[in-house]
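Submitted below is the structure of interest, expressed as structure tokens.
Certain chains of the assembly are absent from this excerpt, and the rest are unmoved.
The letters A, B and C name the chains in turn, as written, and every chain counts its residues from 1.
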């Protein structure tokens, strides 16, 4: 699996996710600077976490307009898989390659710590190594992860199975464990064709037993299985 | 001095006349001004006066503390660079070095908690990456006033948001810290921030300028009027009108600092940099003096070339501005364009603003005219240095156990203690800090030390902690100083690490008061003894004086930031009691010392007696033993005993691992003294091999006895109390969130 | 020329900041406060003397960057 990780000024989780990809796929991803207009031909594009442009104005807004993102959008429209995590999700939402938007956390604070997630489907490039309904534990770290989308779109997304992950309690209770006030506890969503996944939690920080557990690993293994 | 000066400065348009009042406003005492006149051989210009005032401020000159700081041990075979540079550097093997330091931002944080704390973090990060290190962990040691004080909640919320705001954006995990509340800090909170970084041991960057004619380069953000007089402000005692000094507050831009970090590290990978120094307190003034003085050279700067954020700025402002996210560098000749490209790629300002000369003078030009011309060495060597009078704090008499009644209800006492502001969970704080980024955090906040792997896919890790028990320091500074070092050392040991070195942040009151100076000296004496006895040198540090409001000094607070090494992160242990059936082994001797204890304060409302004595020989022996047992794989969980004593430690272990325990008090000591005494040098181990551990302890001459067993959903002290973990957790976890949500203190 | 841009959330879009401010004001003893909405206020200097052109350019800036038109409205004001 050949992957490219797009790096903006202020991105800071690019090494974490590059590591996770290298560890699971055996190949180091290419790091692509936002100013480059060339995006190598790859099987997977990753938009990593961080504070691109300081999260100023609106998180993700400035990065969404980086030169390289035009090409990312074109490729995404052609079906190249895109994994957009945390700030990457915010960027992807700003670009419109996944529906919805990420608002300030309802409690207005940055939140870092483990959350539980319910995997809503195993029928995707990103989740085929999980069981549908599986409860996993991975960390979050964000101040703007409060997912919002209008009712009509939400209904369509739910009908089409575009909800990838929801926050829940350790026992899968969807009424618990929402760390940021997200609508319907949504933690991750697909685009219509399920080739793009935007998610707030950090699977890349849950790949080693000593360092937050291994529940995030299957996400990368799913990609390797589906792509390579 | 008598020969006519070669380049006498011109005055700026509308320059005020220097009156005694102007001198006083610059924080210079009359005799200090006389000293200035002797050095200059003439009246200074305003720019020059401003420079002297900054260089001779307490903050930059350490004039009250220097004589004492010399007593601290700073050497060990693994120390690469001790105090005096931007940060301390130690060898951690495999060609790697750990670079770390702690720094205070107390006064700015009281005035504007968010920005004050944020720029404190920004400053300490720069200190570390200036030396060529990539930061891998942040630590914060916080002291707030009484929760019932009207400002406390606002200060907590702003400081925590500011620390998180800066560190999170930078992408550096904030992994450890401490948070105390006490009325002594009501109007003078303490915000101490520490950063630990990793650098190649043979690629450390220093600040000494070298190379006559080499270009001096300014990089980073533009200079604005931020914090002008910041350095003098943080050295002046707060008064009622401190609020009017508000506009000097600096605003941080962590996004720019992240770019600056990446740009500096990128340039450091080349051979372009001769010397580098961040612009911290007293900005361009102290950075240029420091570089020139250390390199025994002179400096000529064209201040009109400094990138400016505002129109109409003058040389005085440029020299004293404390705008953040700026660095000064000396480059090798001919490397300017290459360096410029790097900084422009990262969208940062870059300007060649001067050259190194051999005059040993600081010559500042403004559109060609000389506006300041100061001989450099005397400003440094003849800086005021005071041996201030001091009085000793006498050791209070030891409080006998018999003078401290047992609680009527042990369960109620425990619930009260575990939920009191000092012992309540600080999760509300660290959940706002990204403590997981980089994927290397093996032990998260909430234990004794944080453990952070040095690099992904490598086994080596650092243990990091910060510690101080101000109430001990107030009762008896020497014991308190000893205890702070010992506790940091113990916290590193408790995760299995070998303590290597520490940094300190000396927070004290007004040094012209003999009792404050006595506290300072006492703490230093105790720290020095402990550092020596534990082979735990101090490699960097910071002094913050004048921490008082309306005449009352804060409690003496010498914070110790400790760093230890774990060859293999897999070998570390944390405090969590995760399994039933483990034996609980108490290591160290328990006499039941209740003076200055949390039990005494929270249950009986008294702050009295002598602090627990610290026997450094015993401390070391017990610690070495515990580390050995962890290394041998005999230990499933370990917690050192500190605030609140044995029962608090056990409660924390039980809550952390969601497993209860049952213990039995021995018959030869009053149970409340045994459970809540704060005797030093002790650890509580959970082990599946109690016999091996106890036998090894006997061989090492270390007191160790089995006191109980893990298991169940409650904490039970036979015959005295039984209380469910959920009830304990409720008390422990609700106080801070409820308080911050606006509930009464 | 100087311009002012107000960016506000569309009706029906949840405003966590506004809500939190409202709650905080109640706690602080301002029970008379009802709905609160928080928006952005951006002041820009632009080198342009023609009002119409300035307005058109600002409109473009808003659509491209300053506002997220999925959830936000914007209003442009030119000042001398």
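The criterion applied here is as follows: contacts are C-beta pairs under 8 Å (C-beta built on N, C-alpha and C of every residue); 3 or more make two chains touch, one makes a residue touch a chain.
Predicted model only: the values in this text are computed from it and were never measured.
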Check: Given that each chain type is shown once, what formula states how many of each the whole complex contains?
Finding: A x1, B x1, C x2
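The rule is short, and it goes like this: only the chains that are shown with their structure count from here on.
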Note to self: I want to compare two interfaces, A-B and A-C. Which one has more contacting C-beta pairs?
What the structure shows: A-B
Notebook entry, point to check: When the C-alpha atoms of subunit A and subunit B are each averaged to a single point, how far apart are the two points in Å?
Noted result: 36
Next item on the list: Note the residues in subunit B that touch 2 or more other chains, in rising order.
Entry: none
Next item on the list: Two or more other chains in contact with one residue: find those residues in subunit A.
Entry: none
Margin query: List the residues on subunit C that touch subunit A in their complex, please.
Written below: 12-17, 19-20, 40, 64-66, 68, 70-71
Next item on the list: Give every residue of subunit A touching subunit C within the complex, in rising order.
Entry: 57-58, 61-62, 65, 94, 96, 101, 103-108, 146, 148, 150, 181, 183
Item checked: In the complex with subunit B, residue positions of subunit A that touch it -> 9-10, 12-13, 15-16, 19-20, 23, 50-51, 53-56, 109-113, 139, 141, 143, 202, 204-205, 207-208, 210-212
